[in-house]
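Down below is the structure, laid out as structure tokens.
All protein chains of the complex are present and in place, except for one that has been dropped.
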Amino acid sequence: MIENVLELAGVAKRYDAVVAVDALDLRLQTGEFLTLLGPSGSGKTTTLMMVAGLQQPDAGTILLNGAPVTRLPPYRRDIGMVFQSYALFPHMTVRRNVAFPLEMRGLPKAEIARLVDEALALVKLPDHGDRLPKQLSGGQQQRVALARAMVYRPALLLMDEPLGALDKKLREQLQLEIKRVHRERGISVLYVTHDQEEALTMSDRIAVFNQGRIEQIGAPEDLYDRPATRFVASFIGDTNLLPGRSLGTSAGLCDVETAGGRLRAAVRAPIAPGVGVVVAVRPERLVVRPEGEGLSGTIVDVIFLGTARKYVVRLADGTECIALRQVSDPPLDLGNASVRVSWDIAHATAFEA
Amino acid sequence: MEARLRLDRKAWLLLPAALTIGVAFLLPVGWLLSRAFTDPQPGFQNFELLWQRPVYMRVMGNTLWIAAIVTPVTVLLAFPVAHLMAHGSPQMRRWLIFLVLVPFWTSLLVRAFATAILLQRHGVINSFLLGFGIVEEPLPLLYNITGLLAGCVQVLLPFVIFPLYSSMARIDPAYMRAASTLGASPVRSFFRVYLPLTLPGLVTGATLVFVSTLGYYIIPAMLGGARQQMIAQLIQDQIATFGNWGVAGALSIVLLGATAVLLLLLQLTVGLKEIAR
Partner (left out) sequence: MTRLVMNQDGMAPWRIVRGTLCLLVAVFLLAPLFVVVIISFSSAPFLQFPPPGLSLRWYVQLFSTPAWINALVVSVEMMVPAALLATIMGTAAAYALVRGRIPGARLVMACLMLPIIVPGMITAAALFGIYRGLGLNGTLTGLVIGHTVLNLPYVLATVSSALRVQDSRLEQAASTLGAPPWATFRRITLPLILPAVLSSLLVAMILSFDELIVSLFVSSARVRPVAVQMWSNVMGDFDPTIAAIASVCFLFALLVLVADLALRRGPRLT
């Protein structure tokens, strides 16, 4: 089996003067669930469209299962695609929709019937075969679209914001469904979303897009705990950003001078002394104590979230930061004028501002 | 490069239609129009003729005059129909649409003929009027301006009713209620709120009627008299009777020019989208 089902090298696309995708390199391992995550206009959908063959790159090559497909039309690529708008054929029943790709591949009738049954069972709609798409709910339609896109076992399944049109509850339910189907079928998936929670829930790896480039690619935990750029740190999850100035780097740790005092944070590359930096720390990594080591501040607000309490702490220099504490931890009280804020050095990351 | 390659494949599908229109329409029309400057010899003599000969001027004047009468009459008659269509019950709407569509789909010739039967000296209307003693003598309704107007208005009503209806149907009744709660009298809110909102449909319909009337042939030939001769009849005369292609070409340029200017104005003000059927 080929290690990388999909390989993009130097792929670029521009619309008139706007660069949509800029010299992109990307590899998707066979069986992997890779999500392209980013704000709208960041190039993730354009990338997906180029992989599908619905858009032509201006430069670069796309390899599918090791063979170049850059100039091939969609119907000659071994892919399946699920659209946000479902794109079910309104004039065909569910069965005919799912059978369509198999008929295009010239499979014998009996084989088609068997595969369609199997696919409909997989998405838990075995009894809906004779309905028309418009007789189904949005969630059901998207399951049919999923069945249709994978019934012929394409090398790669592309999904373009497939849950974007559904409400939150249904979305969460279908996230798990898609995850299950991915696991059971071992199919390779390239998934596009702008919803970071969805990306964290579903993906083996996430590529974070910004302005036509990949900012960082890695497992969800990596992105969350060790963001490579300030953009990633702030796009995924909530984060505290403390401004300061570098005092020099040694052994992967940077000394930072902030208004509230000196601190240390991990860095990817050394930052020269005197350069402005921001230090990113996740709220749940902040330790707030009445006294001890750390930056001094005051609690200005406490918000009860059910599973946790959120503390808003104003630091000496006026910056506000957020700290999360489990409900089981003893509450700190608002009148506790002065507190100390600290964290494990491994959980703070500094970026050039 | 790639984009151009992809484009070319679907562009082939355009070829038969483009070729047909090009060879069997644009080319002949271009040829006809060019006669104005080349027939019988190069120059502008055909336009000078149009200007000098009173017959030509009279016919062109007639044409404009008739279009100028037909347009307001048609709009006034169309207005209540469109209004009822837009604001009546759904059932009423369906009936009205059907009622307007039936004649709309019937051949112009059949309708002109039917109107002639109604209007002729011993036709239905005159028998009716005589029978009830309203008139002593049959009224002359055919082969004069009355017949021509009746025919034109009849045929052109749908061209105003439908655009007007689509403008009216888009008007939110809340506007009128709002106007009345703000103290506007019904008449005032009609003129200040309702009528301005119907303007796109009104202007579109009126322009279509005016432009269509300019080019009409069947209606004036069948229902009008010799004194109501219109420009299309004159073009036909010049070709069929006199073989005078130069004057025919010049008249065609005048007619086409007037049509183009009016439609261009419409496009600039309202947009031609409304025309598509």
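Letters are used for the chains, namely A and B, taken in the order the chains are written, and counting of residues starts over at 1 for each.
Here is the rule we go by: a contact is a pair of C-beta atoms (placed from the backbone, for glycine too) under 8 Å apart; a residue touches a chain by one contact, two chains touch by 3 or more.
Please read all numbers here as calculations on a predicted model, not as lab measurements.
Trainee: Among B:Gly61, B:Gly88 or B:Pro196, which one is in touch with the chain left out?
Mentor: The one listed residue touching the chain not shown is B:Gly88.
Trainee: In the full complex, which of A:Pro73, A:Pro126 or A:Pro273 touches the chain missing from this view?
Mentor: From the options A:Pro73, A:Pro126 or A:Pro273, the contact with the absent chain belongs to A:Pro73.
Trainee: Which of these touches the unseen chain: A:Phe33, A:Tyr152 or A:Tyr191?
Mentor: For the chain that is not drawn, the touching residue is A:Tyr152.
Trainee: Could you tell which one of A:Ala9, A:Leu63 or A:Ala87 touches the chain left off the display?
Mentor: Checking the options A:Ala9, A:Leu63 or A:Ala87, the one contacting the hidden chain is A:Ala87.
Trainee: Residue by residue, what part of subunit A touches the chain that was omitted?
Mentor: 52-54, 73-75, 77, 79-81, 83, 85, 87, 89-93, 100-101, 104-105, 148-149, 152, 158
Trainee: Residue by residue, what part of subunit B touches the chain that was omitted?
Mentor: Interface with the chain not displayed, on the subunit B side: 3, 6-7, 9-14, 16-18, 20-21, 24-29, 31-32, 35, 77-78, 80-81, 83-84, 87-90, 96, 99-103, 105-111, 113-118, 120, 122-124, 127, 153-154, 157, 171, 173, 176-177, 180, 185-187, 190, 194, 214-215, 217-218, 221-222, 232, 235-236, 239-240, 245, 248, 252, 255-256, 259, 263, 276-277.
As a convention for this text, only the chains that are shown with their structure count from here on.
Trainee: How many angstrom lie between the centres of subunit A and subunit B, each centre taken as the mean Cα position?
Mentor: Between these chains, centre-to-centre, one finds 60 Å.
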